[in-house]
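Subset of chains shown; positions unchanged.
Chain IDs A and B follow the sequence of writing; residue 1 opens each chain.
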Amino acid sequence: MSISNGKKISLKELAALCGGRVIGDENVTVSSIASLDVAKEGELTFLTGNKNFAEHSAHLKEAKIAAVITAENLPELPIPSIRLKNPHLGLIAALNYFRKELKISYHIHPTAFVSNTASVAPDAIIGPNAVVEDGATIGAGSHIEGLAYIGRYASVGKNTHIYPGVRILDYCVVGSNCIIHSNTVIGSDGYGFAQDQGQHIKVPQVGNVVIEDNVELGACVTVDRSTMESTVIGEGTKTDNQIHIAHNVQIGKKCLLVAQVGISGGAKLGDYVIMAGKTGCIGHVKIGDGSTILACGIVTNNVPEKSYVSGYPAKPHQEELRIKGAMRKLPDLIKRVRDLENKLNEQK
Amino acid sequence: MSISNGKKISLKELAALCGGRVIGDENVTVSSIASLDVAKEGELTFLTGNKNFAEHSAHLKEAKIAAVITAENLPELPIPSIRLKNPHLGLIAALNYFRKELKISYHIHPTAFVSNTASVAPDAIIGPNAVVEDGATIGAGSHIEGLAYIGRYASVGKNTHIYPGVRILDYCVVGSNCIIHSNTVIGSDGYGFAQDQGQHIKVPQVGNVVIEDNVELGACVTVDRSTMESTVIGEGTKTDNQIHIAHNVQIGKKCLLVAQVGISGGAKLGDYVIMAGKTGCIGHVKIGDGSTILACGIVTNNVPEKSYVSGYPAKPHQEELRIKGAMRKLPDLIKRVRDLENKLNEQK
């Protein structure tokens, strides 16, 4: 499908918006963008790298695509292009320009429940059947969508988007310019029990969660409240879906957590940590700034900054690769050892 | 517990319903069904295979069970039986016959919010405190349960059942005869960021999700919307719970995805692909028609059709089994190599 909203723009203007430069006719105007394989005549499209370049280049012309956003260093193309060192910034500008903006005509939807002790900024939006409990605060420009829940004395900063079904539980704090996707839970109890005479006695979880500014959390993420202090997700961190973040965890700034990650209680991630899909770490472990945990890796010991690890237990990726490679030779190795044993026995 | 709803049926009639044949008295009537180990006198039960056949056969008589649905090829039984090549089809017919049907007496529940620009078929049902936003469409016979959310310009086909807490976000499309279980999210943003000067800049996710007909999605599943096009789940595909499907993924027809599967962005599954529990694949990988990924397998390269793979990286299952078997011999192998080294050193 094409992304369009009725507006049109010249390549010159779009290049100015995204800091790119035009090669070819800068007066060409476009009014929609679509992926390379579905873009139609007169549309704008996007080409990242030079994989299959010749084929793509021919297609651009054949399909009569109007223009393409692409990388500064790609060869000449048969149609006008907007060039950027990082072409994704051009794509972002175009998508933001052509995307449909939904206009919400209400402030607080009549079916929403907002406690009269809650404080909702005059230009915030509270959607249908949403709930904002006693003492909660919603900042300017924020949008609490339908069926979302903001707990007692919880607060949401400015220009934050809370999708349908999100639960921000009592006393939790979400910063400004955040995006929290549907059915994510912020502030469920940490998993803490004391053992006493065969019983699991609940340790009350009376801390909270603090989500700093510019954080995005995917759908069906769970972030547990701390026992006494705050579970913290640092500024600019972005998570994918279905991530579990346990109590007392401290996540640094601008981390990236991919789907199905699990972070155990009290773990501490530095800044710019990347945890790929299905990774995890045990409790109270420290992962240094700028480290990457590759897919399915499980961190069981502290990891120094700028580490690049994989496997279970997580170890330097080169070592893990050597082990994985060697494992495929293992059945053969067993035969070779048997042969050696036979030869040595024959010698006797 | 027994499944019953007050109706009774003769074996003859039930056999006609499911395409089976009766061995024994076809005029026996039954009014409830229960599992073999809990069925009581006069009830119908179900027996799949011939494991512990003698014991089960004796129990059927002892417990005075009235009749049993079972496989065509099982030996003679001491009570009347309905026989089918695939006895599960008999079980399905019986369960459908004896299950309680809940009658919903309202069309749109008075506590639901339905936008006056939404279109709801006259015989569709919208449950308590559900939300149907502007421009949404709900087809004939569909049931949107309480506290479910249907976003702006989203559409739901005919005879589709949307359970409580499901989120079908703006512009997403769900087909006919689908079942979407509780708290599943369709149309959360794909996880896409461009890196620019140490910032993670969000790539707007302005595509949608298309769920074709006859699809069933489990509970707490997340399906991300595509960046520009559609994330697609093909006709007849069935998923278990807590599955993550990333943006731009294309899933073919009649696939089976078991619990906790994670499918990365842009991956493409053919038709009749089976992904067992806790499996995953990396981005942009292709999995051929009819392939099976066994439990916990992680697909890192394209997989040809009818593959049967396991492990991480996923490889032919026989190879993985050989490696796993060899690993258990590895500690011993290290000793054997040390012995060989010692012997050779002694020879010198």
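One rule holds for everything that comes next: a residue touches a chain if its C-beta (ideal position, glycine included) is under 8 Å from a C-beta of that chain, and two chains touch if they have at least 3 such contacts.
Everything numeric in this text was worked out from a predicted model, so none of it was measured.
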Original post:
Assuming the 2 chains shown are copies of one sequence, what number of copies does the full assembly in this structure comprise?
Top reply: 3
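One rule holds in what follows: only the chains that are shown with their structure count from here on.
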Original post:
Taking each chain's centre as the mean position of its Cα atoms, how many Å separate chain A from chain B?
Top reply: 26
Original post:
Hey, which residues of chain A end up touching chain B in the complex?
Top reply: 1, 3, 33-35, 38, 86, 88-89, 91-92, 95-96, 98-100, 102, 109, 111, 127-129, 146-147, 163-165, 179, 181-183, 216, 218-220, 236, 238, 240-242, 254, 256, 258-260, 272, 277-278, 295-296, 324, 327-328, 330-331, 333-334, 337, 340-341, 344
Subject >> For the chain B and chain A complex, residues of the former touching the latter >> reply: 113, 129-131, 133, 147, 149, 151-152, 165, 167, 169-170, 183, 185, 188-189, 191, 193-196, 198-204, 206-208, 220, 222, 224, 227-230, 242, 244, 246, 260, 262, 264, 280, 282, 298, 312-313, 315, 319, 322-323, 325-327, 329-330, 333, 336-337, 340, 343-344
